[in-house]
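Missing here: one protein chain of the complex. Every other protein chain is in place.
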Amino acid sequence: MTTATATADRRRPGIHAARFGRRHGWTLGTYVLLLALVLYWRSVPPVWGSFDLQSLAIDALPFAFAAMAQAVVIISGGIDLSVGSLMSLVNVISAKYMATMSFRDALLFAGLLLLGSTAAGAFTGSLITISRVPDIVVTLAMLFVWAGLALQIQPIPGGGAPLKYVQLATGQWFSPWIPSGLVILLCAFVLIWLPLRRARPGLALYSIGSNRNAAYLSGVSVTRTRIFAYSLGGFFAGLAGLALTATSGIGDPLSGQYYTLNSVAAVVLGGVALVGGKGGLIGPIAAAFVLTLVKTILILKGVDQNWAQVIQGSLIIVVVMIGGLAIRERRRM
Amino acid sequence: MIDSGEVHALLGANGAGKSTLVKVLTGVIRADGGRLVLNGEEVQISSPSQAARVGLAPVFQDPALVPDLTVAQNMRLTGTLREAVRSRLHEMDLNVDFSEQAGDVPLPMLRMLDLARALVRDPQLLLLDEITAALPSDLAERVFAVMRTRREHGRSVLFITHRLAEVIAVCDRATVLRDGSDVGTLVPQHGGERKIVEYMLGAEVATAAVKASELDETEVRISTDGDAAAAAAEPALEVKSVRAGTVESVSFSLRPGEVVGLAALEGQGQDDLFATLAGERRPEGGEVLVGGRLLRARHPYDAIRAGVVLVPADRLLALLPQRSVRENIAAPRYNRLLRWGPINLRLERRRVQEAIDALQIDTRAYRQVRRLSGGNQQKVTIARWLASGFGTLLCFDPTRGIDVGTKQQIYSLLRRLAGEGAAILFFSSELTEFPLVCDRIVTLYGGRITAELPAAAADEASLLRAMHGLAEEVA
Partner (left out) sequence: MSAAAPEVARGESRFETARRLLAENPAIALIFVFVGLFVVTDIVNRAQSGHAFLAPTQVSTTFLYAAPLALLAAGQTLVMLTGGVDLSVATTATAGAFVASGTGKHGAAAAVVLAIAIGFGIGLVNGIGVAIFRVNPLIMTLGLSSVTLGALTIYSQRRFVALVPNIVNTFGSGRFLTYIPYDLLVWGPIAALIILGLRYSGFGRMIYAVGDNPVACRLAGVRVWQVLLIVYALCGALSAVAGILLVGFNDAADLGIAAPFLLPSVAAVVIGGTSILGGSGGYGGTILGALILTVLDSLLTILNASAAIKQMLYGAIILALAWLYAWTSRSE
């Protein structure tokens, strides 16, 4: 009888490179695209400096956080259509009350709001697990609820935030080339996501997105992990809302509408499969920047804002179609 | 009741309750009543982790490994030490790359991994749920070795299987379940297969026999308003040097009215061969002729149009769970644009009822097909082709995981279909089935046909030899 040595340790370096390429190829591609766009961007206006980089960071920061929120939920095998409106809610509440606060109080309040948004996410997750209603429907309902609440609290755009708070997202850190918003983004990624990702909670997150049954049989508490996913999503959505307050300086109840679709688009463009279990947060973050940059470049080139929207939308569709083709070739259905 | 240091088999027809029992023992579902006594103490098991703590370790048919995580990450997820699992694998003379994604590891290897992981905790009771189903014989041997080792260490094994030969070879005792309760425990070596089957069928043995003969009388009509292939002189199906995926080069032919069996070990090309014939994939080389005409199939539709239809092993692939039996059986009738208009209800009802009667499908008041038992579901997948018409029937392990009674009915049906002029290609993972159903058998090894045997000469030894690619022994 032959000894069954399936998938023996293959020392051929080619295999490892191929495997890396397969697993992270798409994300790498997104970063290459981002680099290419930045280089192109530099060539467009007559003068290009740190100020432009700064404005990109400001524009993209809330988007990047929203993309992270959505990515966490999608990786766990779900989807959250309420990301945008939860963002609006946090934005509106923070702008309403921070307008008259000191910087220190504003920070404390921000922390409180983060706790609140995390709780909101936990609430959504609990609803989903208890009611057995598909997540699309529940998060759609919650979208209505949060949006309505935001509208009730702040019917028209208004409010403000202390200067130093605004500068958290719009200022610089050490050098004019390092936008502080970017630093905060990186901190959130490194301090919160990275430690979780390789540890049990993160693995559990991936496992329920990959194969819920196998996860359950492996001893993972599917209920608890799902609630965790939505809570973490709520946390990042809260960060997104706070970032929005800092970058825009006001609270706008309708601000989040844009982010719901685009967060999903950024996640898909960032290489995270909609079925779950695959990908990371680093891709969607880059994708958020890519999408923002595309719009910026178009506006710089004098394209009408609406045309820019058409082009951006079409781009999303085309990229996703190509992605769909790639999967199809691999699966040969 | 299982003694310590015993390998105990759990047998029973489909729907008898084996899987449910295992799920209760391992905390996947909760018991409605009764008691569980472990080592003299009563226990309540409410979750898989609790089951593990009490010393019960299951290995399910679907390995509990998350496909998108690496093997190492899967171990971390369950809190199992990598080294411990690796050493268990070594004991079985196996090796796995832990940095490989679990989804890329072939299924038999995943099962062995699952087994190794279960062994790490040195469980009091190892539950093996159909672990040897679709496992190549060399790996199955290792599993048996593990079972014997556990016994020597005073630990117990609960072995659930449909394979009676294995039960007789390895187990100390066997309990048979029927309709949700145990009907008896016996020592398999005393009485053998017949005794076990008796227990499983119980009083229905007599009625099953009657049913079979009843079936023999009723005429089975394959609907002619479908795509039945024509001529009887022409071979129904000709496979010429087909190359596709793991199929290197396969040639054989099928005449109307005959049942040809295909025997092969796991992964020798039968999956790709059937997929090619059914139109799911295009051959990379060679050609397939149906009724003398070249089949250029880019989609199962093309094959079905030519009269070649597939009954897959996995019922979940073929059935519409939320739809009724009638809709399931009638489904292929509307698979093209021209048939999307108003439905001829009377004709549909007639065809569907004919198929249901021919197969004796137990429909009762069930509205949704997912409520049927496994055996009945499989009958539905066959019934749909009776109702839509066909010339060549490709059966890929149609009796996998089906109870004995239904199996007999399916054998009988296949013979009768052949009698009506259908050409049938029959693949099974159970060698004992071949002489019951087939006129001749071809064996597949390494993507090639290695032998062709008439049914009379196809005893297990010759088949196994050919399936391993070994030449015929000179008598």
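Think of it as A and B in the order they're written, each chain with its own count starting at 1.
Everything that follows uses one rule, which is that a contact is a pair of C-beta atoms (placed from the backbone, for glycine too) under 8 Å apart; a residue touches a chain by one contact, two chains touch by 3 or more.
Computed from a predicted model, the values in this text were never measured in an experiment.
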item	value
Option from B:322, B:353 or B:432 whose C-beta touches the chain left out	B:322
Contact with the hidden chain (one of A:50, A:100 or A:131)	A:131
Contact partner of the left-out chain, one of A:35, A:108, A:163 or A:261	A:261
From B:290, B:304 or B:325, residue that would touch the chain that is not displayed	B:304
Selected from B:9, B:330, B:423 or B:458 as touching the chain missing from the view	B:330
Residues in chain B touching the chain absent from view	278, 280, 299-301, 303-305, 310, 312, 316-323, 327, 330-337, 339-343, 345, 384
Residues belonging to chain A that touch the chain removed from view	79, 127, 131-134, 136-138, 140-145, 147-152, 155, 261, 264-265, 268, 274, 304, 306-310, 312-314, 316-317, 320-321, 323-325, 327-328, 333
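Convention: only the chains that are shown with their structure count from here on.
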item	value
Sites on chain A touched by chain B in the complex	1-10, 23, 200, 203-204, 206-207, 209-211, 213-220, 277-278, 332
Residue numbers on chain B that touch chain A, as the complex places them	28, 47-49, 52, 58, 60, 62-69, 73-74, 76-79, 93-97, 100-101, 103-106, 108-109, 136-139, 141-142, 281
